[in-house]
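Missing here is one protein chain; the remaining ones are kept as they sit in the complex.
Letters A and B name the chains as they come in the text, with residue numbers starting at 1 for each one.
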Amino acid sequence: MGKLKYDYNVIVIGGGAAGTVAAEVVARAGGKVALIEQETLGGSVPMKSDIPIGALMTAAHALDDAHRASAFGLRTQTIGCNFPSLQNWKDLAIKRSGVQATADHLKTVGVETFHGRAHFLSPNEISIGRRHLTAEKFVVATGAKPLIPNVAGLDEADFLTSETAIDLIKPPKTLLIVGAGATGAQLAEFFSIFGTKVYLVDAKKRILPRFDEEVSELFQSLFEKVRGMEVLTSSRVIGVQKNGISTTVTYLNGETENRINVEKVLFATGLKPNTDLGLENAGVEYNQNGVVVDEFLQTSARNIWAAGNVLGRFGDAHTAVYDGKIAARNLLNQTKTPVDYGTMPWVLRLNPEIAVVGASEADLIKNAVKYRSIVVQNSVIARANTANFAVGFTKILKSHRGTLLGATIVCPGAGEMINELTLAIKCGINVAHIADTPHPFGSWGEIVRLACAKL
Amino acid sequence: MTEILGLWLPLAVAALVQVSFALGVSMLTLLSGSVLSNKESAHRLRELSFAYIFGSFAATLTGIITIMYCLFQFPYANHDRWWSVLCGITVGAGAVVIMFYYRPGKKTGTQLWLPRRAAEFLCERTKKTTECFEAFILGVASVVLELLFIAAPLIIAANLIINVEFEWQPLTIFSYVFVTILPLVILAICNRRGKKISTFQRWREKNKKFLQISAGTLLIILGLYLFVYKVWGV
Partner (left out) sequence: MTRVMGKTETEYSSERLHQSIARVAASNRTPLGTAEHFAREVVKKIENWIGNKSEITAAELRLQTAAVLADYDPETAYLYENEDKLF
C-alpha cells in the first residue's frame, strides 16, 4: 500500500465477524490498519447470538432428547434442569469461543485496536471520543441490534429482546414472543422445552417466512401439537401494558382485538443495522434497511466499503466473514470480486434442524426459472426408524438441465448435511451425480441421496 | 409579421429566460423568512419586500438602459458581425446554464453556481437585513451577481429595443423589466396572502431541473434563431 498521508491505510469500524476478518486480510497484505470496537471484540456472534444461543439450544435439545428417550426403555422421567447452571454453561461456551484472545491475535497480525465509539466527521476522518483518526479507506462493519417496533406502551412496560432473553436466570411461566422468524422460533422452542407456555405472534401469514412453506407448516404443527405453544399468525401486536408483575399484550387479528396476560414479552422482530455513526458526513448512502452498497460492497463514498449485518442482509456469522473478506479484497485490489450469496448455506438450530442453500421455490417462481422439485419425508430412511425420529423432510429443487438450484433439509444434523449440497450448487453438479454417490446406510445423509434419486 | 418574428418574439423569449433565473427569488425567499422569524409585522414584510423588488427593478432598468445607450453609440449595433458575436455568446450562455447553473447532487436544494463562501456571505447578509435601504441594495446585488447569466438576454433585449420606434421604447423597456421581476412580485403577493415559504421552495426544488434546462435551451434556440434571422436574413 502507498505512502501514508493519513494515520492509517484502512480503518475498520466494528470488531465483529466481518470487521475482524477484514482487518486481518488488510493487515496481512501489508496495510497499516486500525480496528475500532465500541463493545467487546468479536461482536454479537460470540457474545449475544450464535454462540450463546447455540449453547442454550444444545442444552435444550439434550433435555428434549432425554425426555424422548423413555421410548427406548430409559428412565428419564426425573430428568430436570437447574436453569441458573444453564447460564454457567452458556458463559463457558462464550469464554471458550476465544473472544478474549481476539485482541491478542489482531495485535499479532499488526492490527491496532481502539475501544470506543467511532463517528465519521468527513470521508477520511473519524472521531473516537475526542480523538481524531484519519485513513485512506474505511470498512464499516458495525453490525445490527434488535429492532423494537413502534408499539404503544413500550416506554413503560418491560420487555425482552433476543439479547436479554438469553440472560434470564429462570424461565418465565408465560411468554409472548413477537416475531416468528428464525430467532423468535428458536427462543420459542427453547423456552417451551423448559416449561414456559409460549405464545408466538407474527403479523405474517406463516411462521418462519424466510423458508419454504413446507417448513412453516411442519414447524407450526410441531410447535402447537408437540410443544404446546399457541401460534398466532396474521396477528399484529398493537399495545403492551404493565399490569403489576405481568404484562397485558393487545393484538389485532383481522378486525378482532384480543388481549393476553403474560409474565414476559419478547420482541424478536428483526435487526436494525447500526448506521448511527455520522455516515452522512462521509457521503455514505444508507436507509432504514442498512448501508447501500454495490455488488463489490463499496458504498456511495468511493473510499468506504461495508460488510456484515450493517448491510441489512442478516445472515449467519459465515456470511459476515465472507462479506469481510470480499470487502477487504476489493479495497486492496484494482480488480474487484462481486459478492455471491447463491451458495451461502443457512442453518437454524431447531429440533429438527433446518438447513437451506441456494434458491427457494418462491425465488424461482418469482424469477420465472423452470425447475422441478421433490419433497421426501425422513420417515423413508432407516435412520428415522432406529433413532425413533421421523419428523422432517428434504426438498430438492433442480433445473431442467439437472443441476441443483436449491435445497432444504429438515433433519437432525441438517447443518452438517447441507455442505454436500452447497458444494453441488457451487460446482454446478448434476442432481443425478448426487443420487449416484453412495451415502452410508443408516445415516441421516441417506435422505439426500434418496431425494435426488426420486427427482 | 416581420416585426413579431424579428422583434417581439425574441424579446419575449429573452424576458422568459431572464425570469427563470433563481438568485433573486432565493434571496427574497430568505429575506421573507428572516423577517417572519424575527416576528416582524406584515407591514414590515411588505416594506422590505417592496424595497428589494424595487432594487431589482432599478438595477435591471439601469442595466438595460446603459446597454442601450452604449449600443446607440456603437455604429455596428445592427451589423451582421455584431449579431453573430451576440448569438454566439447567447448559445454559449445557454450551454453554461444547462451545465452549471444549479449545483449537481441529490440533496443540494436550490444551490446555485455561486462559490460557497460568497453564498454563505450573501445568506448571512440577507438574514441580517432589517432596513429598507439594505433590502434595496440586496435587490440590486441579486441582479449584479447574476450578470454572468443575464448579460446575454439583456444585451439581446437592448439590441432589439433600440430598433423599436422611439415613442414605444419606454413602454417596451418597462414591460421587459417588469416581466423579469414578475416572480419576485408573485412571491411577495403569496407572502402577503399568508402562503408558506416551504410550499414555494418545494415547488422550486422540484422543478429546478426543468427550469434550468428550459432556460438553457431557450437561450440556445434564441441565439440560433437570431443568427438565422438577423445574419442569414432568412
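FYI, a contact is a pair of C-beta atoms (placed from the backbone, for glycine too) under 8 Å apart; a residue touches a chain by one contact, two chains touch by 3 or more.
These numbers come from a predicted model, not from an experiment.
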item	value
Contacting the left-out chain in the complete assembly, out of B:L7, B:I65, B:I89 or B:A119	B:A119
Options B:M27, B:V97, B:A135 or B:A215, residue touching the unrepresented chain	B:M27
Touch criterion as defined above, residue of B:P75, B:P104, B:G194 or B:G233 at the omitted chain	B:G194
Chain not shown, touching residues in chain A	117, 119, 121, 127, 129-130, 276, 278, 280-281
Contacts of chain B with the absent chain, listed as residue ranges	22-23, 26-27, 29-30, 32-34, 36-37, 39, 107-112, 114, 119-120, 122-123, 194, 196-199, 201-202, 205
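Criterion: only the chains that are shown with their structure count from here on.
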item	value
Chain A and chain B, separation of their C-alpha mean positions in angstrom	60
